[in-house]
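I have a structure I would like to understand better, so I am pasting it below and will then ask my questions one at a time.
The complex is shown incomplete by one protein chain, all other protein chains being positioned as in the whole.
Let's turn to subunit A:
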């Protein structure tokens, strides 16, 4: 095939203009209908949808394992009106779901994208349930994070819990499924993400190769891909888009880990589903409000899709946002040559507060992981600084230490040497470099609030999330004095479960340009795209929900070349 080509290149060797023009021929190494970059939740859902609609699909994964952050995650999608809810006896309705999402997005998402998500999401989940091994259950004990807001669902949950999946079903690919060092092989409902878990069951599942959560979601989606003839190449990174003279994306230049350059043609479309840019320091600096020093995700998401889309002329949205997380660290754990940022815990516990370098509280400590770190960005225009800049400090006492799992410290275990501790608050403050007067005063105040049963400063003990699975926040659950030494301090860093700004997409998952026109042949989904719902994390599953929905819509649209009828659900 001889075509006039414009290669949008990311290669470092490139010199001169932004685009390389090649009037010669490209020797395609492979020609398919649809190419999907990435192998996480967005990518594999897109691949299933494209293949289901008759496309010949090639998945390219940059790392040596499939599944991306999705495999490493809880794997929970948040899908309003899903049929599992109905079966569990929970009522939901379209208008309530739309109103709730609009309320959270504070006007920063397009209404039609919210409506598309609400209208299509449950259909897609039903399609997957009926036609693939992708199955979920309703995590009955896991309510909505914002349950106490007026617009929220009060009874039940829109989150979905991936059902346990036998990894042997995907044969030798099972060994290539990204490991999940954070969650044991239990479902959300079984306590996989909240503790109180049956370690015997965990051991049995490990022995039998039964996976749950993100690994179940990825493995079951992957099985659906295998069943539909989707081909996957690992250690093959999408580098450049190939764009013809009509401005249509017609292929991908990829690079293997050995540096071999391959050219893949995509007659119907390229779907960017290669995650966000949380591992790219330059992009973080360019776009985010503060540096994500501790991405909680596996390395690999370096903004490749964002750069390709920018060069192809994509409009961008949500660029200063991420799925924020207050990350903590047990330095004795490493994942792929990095000290592993962990989800941490303890901040909801009664005998703890979080303070800045002045020893002062600055936020309701138990708000959601996406919301709490937003307080790190507050600017003091008099001091000309960000006083709450991470690391901030979780301060707690022996009572909390004795009653909760904190990062990896089991109650009753001796405190490891990486935890700062002291017999007095003052000594602790001095040890960690926090203003001792400020910290002493703040703890005195906190202890008074605990006695009064009310936190007038930040309203601890009033929201659902801070005691999510134990009835919600209350003075009994969340207000407890810090009084029994030794006292402990742990740093909290700015982490993220991924970024969520990127190329703007429309209701078909097509990447649009600055005029809102689709860039022909280019699609994006998941963290490689701007979150279509805006800067919100509505509840457990708030990222994987839209990733799957718009991934599916992208795959379906690409395979059907626009106007053709959608797949029957």
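Keep this in mind: contacts are C-beta pairs under 8 Å (C-beta built on N, C-alpha and C of every residue); 3 or more make two chains touch, one makes a residue touch a chain; residues count from 1.
Everything below uses one rule, namely that contacts and distances are computed from a predicted model.
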Which of "Sugar ABC transporter ATP-binding protein", "Branched-chain amino acid transport system permease protein", "Carbon monoxide dehydrogenase subunit G" or "Signal recognition particle receptor subunit beta, a GTPase" matches, in UniProt, the chain that is not displayed: "Carbon monoxide dehydrogenase subunit G"
Give the residue, chosen from A:99, A:179, A:403 or A:469, that touches the chain omitted from the document. A:179
Determine which one of A:217, A:315, A:340 or A:482 touches the chain that has been left out. A:340
Subunit A, residues in touch with the chain not shown (by the definition above): 179-181, 184, 199-200, 202-203, 206-207, 331-335, 340, 410, 413, 416-417
